[in-house]
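Here's a structure for you.
Of the protein chains in this complex, all but one are displayed in their positions.
Coming up: subunit A.
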Amino acid sequence: MSKSALPDPFQDARNTKGFGTVNDQDDPVTMVLGLKDVRKCAHNWKTFQSGGEEVGRIVVPSEQAIRDTRQIPFEVDPPQHGDYRALVEPWFKRPLEDEYKARLATIIDELLDEVLAMDSVEVVEEFSLKLQSRALTLLLNIPYQEAEVWIGWGTHVFRSDDTALDAGKANILYDYIDQQIEKASNQPGDDLYSVLLASEINGKKLTKEEVKGVMILTFAGGRDTVINAVTNTIAYFAEHPQSLARIKAEPEITGKAVEELVRYFSPLTHMGRVVTEDTQVCEHAQKAQSRISLCWASANRDERVFENANEVVIDRKINPHVAFGFATHNCLGATHARQILHILLTALADKVTAIEILDHTDNIEDWDEFKRKVGFDALTVKFN
C-alpha cells in the first residue's frame, strides 16, 4: 500500500446510514458524513450552533474541561459573529498581498535549501513545524525570531501524544498568550495583538479576554492542520514525482492542485455543533442539547459528487470540497494556508527533483468505529 495514501474509513457508513457515532467523554456525537448533509447542517447555524453556553463543547474531543476562554469568531454565532469576523477578516486576507507572498516565499525557499543539504530529514519536526511556525510570524506580524519559541514547544502543544486533552500543555499556550497581550498593551506595535487591543466593536474596545480568544484560535486552528497538510504534501510528491513535474511544466494548475490536496488530505477531520432543538439528521432523531459533527474528511470523499474520490486528481477542475469548512464558520486562516501550500508547491517544483521516503509512522485518529489516517507522526525523507 502506498505510504502517502489516506484511505477513506467513512465510505460504508456514509453510503448506508449517512452518519456515524462517536462516544466523546460520555457525550456522544453524531458524525454527519455526506457532502450535501454536511453543507446543509453547516449552513443551518441556528439549529446547529457554534456559540452557546458551554465553551469548548463543539470541539471533538470536547475541550470543556480544559478551557473557558471562548475562541473568537469560531465560538460566536450570528449576528455578533459578523462583527468579529468583519474585524479580523481583512487582517487574515493579508496573505494575498505581494509583499506578504514574497516574505513567505523567502521563508520557504530558505527552509528547502536547508533540508536539501541534509542526508535525511524528519519532515514533521524539521520541516513542517518549522515552516508553520515561521509562517505564523508573518500572519501575526511579529519578529521572525519568535518562531523559535513555538518550534521549541514541539508539534503537540495543545495535546499530548497519547491523550487528546492535556490541560497542562494547553496552559503553556494560554500563559504565553496572556504575556504577549500584556506586552502589547504596555507597548503597542503593529502586530495582531496590538491591532486587536486597539479595535472596537460597536463603539466598545475588545477586552483582553476577547483578544485572547482570537489569538488562541489563531495558534490552535492553524497548527496541526498546516503541519499535516505540509507533511502529507511531501509524502504525496515523494510517491508522485510526475505530479511535481506537471506543476513545474504547467504552473497555472498550482491553484487547482492546492485545492485538490486539501480536499484529499482534509487536515481537520471534523468539527462539532450543539443542537438547539429536537431535529433529524440523516433520518436519525437528534435531541436538543446533543451534539453533531460535520465530517469534512468524509464529505470530501463523497463519490456522489467527486469522480475518483479516493484519488488525487492534481488538476481537478470542479472541486466543491469542504476542507476549509463551509458557510458562516468557514476557516479564517484559509487564505494563509492556501498561500503556504501554493508557494510550497512552486518551490518544490522549482528546487526538488525527487523525494525518497526512508521511514514513516502514520498518525491514525481513533473515532470509535472509524480509524482515520490524517497524516504522519513522523516521516523521514531524503530530498534530492
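A few points about this structure:
As a working rule, a contact is a pair of C-beta atoms (placed from the backbone, for glycine too) under 8 Å apart; a residue touches a chain by one contact, two chains touch by 3 or more; residues count from 1.
Operating definition for what follows: contacts and distances are computed from a predicted model.
From the set "Amidohydrolase family protein", "Ferredoxin, 2Fe-2S", "Tryptophan synthase beta chain" or "3-isopropylmalate dehydratase large subunit", the protein name that UniProt assigns to the chain left out of the figure is "Ferredoxin, 2Fe-2S". The chain omitted from view is touched by exactly one of A:17, A:39, A:183 or A:373, namely A:39.
Checked against the full complex, the candidates A:5, A:66 or A:305 give a single residue touching the omitted chain, namely A:305. Residues of subunit A in contact with the chain left out of this view: 36, 39-40, 43, 255-256, 258-259, 305, 316-322, 324, 327, 330, 334-335, 338.
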